[in-house]
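Below is one structure, written out as structure tokens; the observations come after it.
Here the complex is missing one protein chain, while the rest keep their positions.
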Amino acid sequence: MSAELFSVFYQFADVFAFLILSAAGLAIVFGMMGVINMAHGEFIMCGAYVTVGLVKLGVPLAIAQGLAAVTAGLIGVAVEYLIVRRLYKRPLDSLLATWGLSLIVTQSMLLIVGSSVTGIGTPEGSFAIGGYTFSTYRLVLFACAVAVLIGLYVIFMKTRFGVMARATMQNAAMAKALGARTGRIYAISFGIGAGLAGLCGALYAPTMTLIPTMGATFVVESFVTVVVGGANVLLGTAPAAVFLAMIRMALNASYGQIIGQIGMLFAVILIIRVLPEGLSSVLVRRGR
Amino acid sequence: MALVDVKGVTKRFGGLTAVSDVDLTINAGEVHCLIGPNGAGKSTLFKLIVGLYPPTKGSIFFDSIDITDERPFARVQRGLSIKMQAPSVFKELPVRQNIQIALQARFSGAERDVEEERLLALLDLAPESGKLAGTLSHGQQQWLEIGMALALQPQLLLLDEPTAGMSPEETFKTGELIKSFNAEGMTILVVEHDMAFVRQIAQRVTVLHLGKIFARGGLETIIQDEKVAEIYLGKTHAH
Partner (left out) sequence: MFKLLDGPQTLGRGWTFWSCFLAVLAAALIYPVFADSYDVGNFSYFLIWVFMALGLCLMWGYGGMLSFGQTFFFGISGYAYGVLAINMGGGSTTIAALMLSVIIAMIAAGILGYFMIWGGISGIFFGIVTLSATLVLAFFLGQTAGPEWHIGTARLNGFNGMKGMDPLTIGDFYIEGSALYYVMVALIVIVYIALRMLVNSRIGNVIVATRENPQRAEMLGYDVRKYQLLTFVIGSGLAGLSGALYTSWGQFITPSSIGLPAAAMPIVWVAFSGRSDLTATLVGSFLLLFGFQTITVYSQQAALVLMGTLLLATVMLAPQGFVLGVGKLVVDRWTGRRRRDANSTLADTGRLQSDEA
């Protein structure tokens, strides 16, 4: 019995980790600036490629993953500075610009690197409970997802940057008048968002085939999580991921991945009809 | 005869009660002013009548029909017409097209063309008719919006601070316009805090204070009410 219970938890944890890791970066950028980064999938791809490249050079996996996230974050800061910064007054246009960037990056990668790179294989290690075997790495991913949420909580609630960032989120003009350097806050937030995307790619790199278009496998999950979660990462994205993971897990178990994904999409479309402002609006209202 | 009947309406936002158990009757054919210091709940009450917010409690009747659950467009189709506080026109469209969009619901063909010219002339906007509405001055945008509200030929015209941002001359002219519509039989509700303007147009006045009805009556009664002056002066000093 407890083995079955753990098996259910394990499946939930697997989907939850995927949703949180793929959506956290997108949600931060959306929450802070009202911008959806359409090149989100390409930052994920970047993280995966850097990880695999470094591992092949002999760098230990965990360090390679850390460096990959940092690389993606730095590229994110550059993208913010060169493109997104000029479009804050036009959120729809920043979607289009980042989408253009996404096309350029994916297709250039296909031209230069070719269609697929040999992977590095999922780290060994599994354990058994009852009659079931579980992969240890999947639990590491879940732990990372939880760590990301805790990390974000600490950054945004406990640091000086977090206070400034939340003030900017509430009212950018006012925060600026009070001395917050909103330009830098935006750049750092975008960098954190891109870095988290890179981390997602880095963490999943060992588990999947690397192709330049791999970002597309993450974007649906990240989009729907952000749509359901609304603008607040901690109060929106996390509960949204819990909710969607339960739906997804139930459907995955009985009907397979693709029906799980379709079911999740239907759930999201129903939710937006009922709760147009996302889950976080409900939670925030309750909290008041 | 009551055209609008607000019965026991309450509106809460989270823990804040913006409007509390308000009854308000607007009789057919009158110019009714809703006044009160800042934060009294005037705009909230206005939006409840318009249908932008659902009330927490209570009901709203128009022409004896319960419209509490109707969306704004349905209320407008019943004969309301609205001018919001901040000018809200179709900024990227020409002035003439703004008027046309409003007019086409009630008029068509040659009749519409005549009405269009009449409104443009009435609002002194004929020379600007080709300009984009967003390029008009603040006062002109306010008039354009009043014109759009009038184009619907409403039974009841609802105006939320129609003179905000207008010069004294423009304000006076707006007052005279409102009186002339009323003379033709239109019922008008105006939310306002400019007392000179209220004196110019009001027949009946309702004073709102802290979300509740504080006083109501004819214009003269209200003006001479010392308690009204007190809350008003007390608060007006604050801003």
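By letter and in written order, the chains are A and B; residue numbering begins at 1 in each of them.
As a convention for this text, a residue touches a chain if its C-beta (ideal position, glycine included) is under 8 Å from a C-beta of that chain, and two chains touch if they have at least 3 such contacts.
Source: prediction; values computed, not measured.
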item: Given B:6, B:24, B:60 or B:89, the one touching the chain that is not displayed; value: B:89
item: Residue of A:5, A:62 or A:92 in touch with the missing chain, whole complex considered; value: A:92
item: Sites on chain B contacted by the missing partner chain, in the whole complex; value: 50, 52, 71-74, 76-77, 81-82, 84, 88-94, 97, 100-102, 104-105, 127, 130-131, 148, 152
item: Touch residues of chain A, complete complex, unshown partner; value: 34-36, 83, 86-87, 90-97, 99-108, 110-111, 213, 216, 219-220, 223-224, 226-227, 258, 261-262, 265, 268-270, 272-274, 276
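By our rule, only the chains that are shown with their structure count from here on.
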item: Chain centre separation in whole Å, for chain B relative to chain A (CA means); value: 48
